[in-house]
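Structure, as structure tokens:
Of the protein chains in this complex, all but one are displayed in their positions.
And then chain A:
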Amino acid sequence: MTGDLLLDVASLRKSFGGLTAVDDVTLQVERGSIVSVIGPNGAGKTTFFNLITGIYRPDLGTALLDGVDLVGLRPDQVAAAGLARTFQNIRLFAGMTALENVLVARSMHMRSGYWGALFHTRVYADQERSAVADASELLRFVGLAERADALAGSLAYGEQRRLEIARALATKPKLLLLDEPSAGMNPQETEDAKALILRIRSELGIAVVLIEHDMRLVMTVSDHIVVLDYGRKIAEGGADDIRTHPKVIEAYLGRGVAARTATPESEEAS
């Protein structure tokens, strides 16, 4: 790959006991691109996200975000370095309002914290006002402006997914990791999610890496697709390469099907 590298993950590995969940995975994301990570259940996709966001510590490998090595950082330091994420099973702060959820993610960019709040300094008040304005703007961006004061736990499922994205965006990331953004959504909601992902790139200029099972979504938004199976990267390339890649078909459908549909394609399309 050429161009301006934003994320450069090299030979990342993680074992849990005897199971190697992520085995020597390499991933490169260019600035302003949308990359999908796909693979059957249990392929190690979410573990891969957890490794680069500091939730697990990799056994081996490096993950450079804009030159900063994320390996060994705590999750909050990873967020501060410019990598934000959503979760596969939505993890909002259910008892707080939608706006507050977004504001929480703004905390690290607010300099006047504790004493400013206690003594209501001017800096604190200004900062609080601008944070609320920014957060409201983000809610508008994901189409939740009307729901700002609703408790996050009371939002509809699709709204919760979008709120999670708004919250992640509030950390002002350079790169956004979305873990199954369209899981459990109907076709219309999936279309909306797709539009939102494209707008994150076009309007905010933020690169996106998504884990996704909805192949229509993956094939239409991705600049680049990486396929994992049993913790290993088995293929990567553009949508067309992946669709016909024998190893991918094998991983998803089994060896027999793969043999029948096999076409003389390139082995590894990267």
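Rule of thumb we're sticking to: contacts are C-beta pairs under 8 Å (C-beta built on N, C-alpha and C of every residue); 3 or more make two chains touch, one makes a residue touch a chain; residues count from 1.
Keep this in mind: contacts and distances are computed from a predicted model.
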Have a look at "Gas vesicle protein", "Rad50/SbcC-type AAA domain-containing protein", "Branched-chain amino acid ABC transporter permease" or "Acyl carrier protein" and point out the UniProt protein name belonging to the hidden chain.
"Branched-chain amino acid ABC transporter permease"
Among A:10, A:117, A:215 or A:239, which one is in touch with the chain left out?
A:117
By the document's definition of touch, the residue of A:51, A:103, A:138 or A:209 touching the omitted chain is A:103
Hey, which chain A residues sit against the chain that's not shown?
53, 55, 74-76, 78-80, 84-85, 87, 91-97, 99-100, 103-108, 110, 113-114, 116-118, 120, 124-129, 131-133, 136, 148-149, 151, 167-168, 170-171
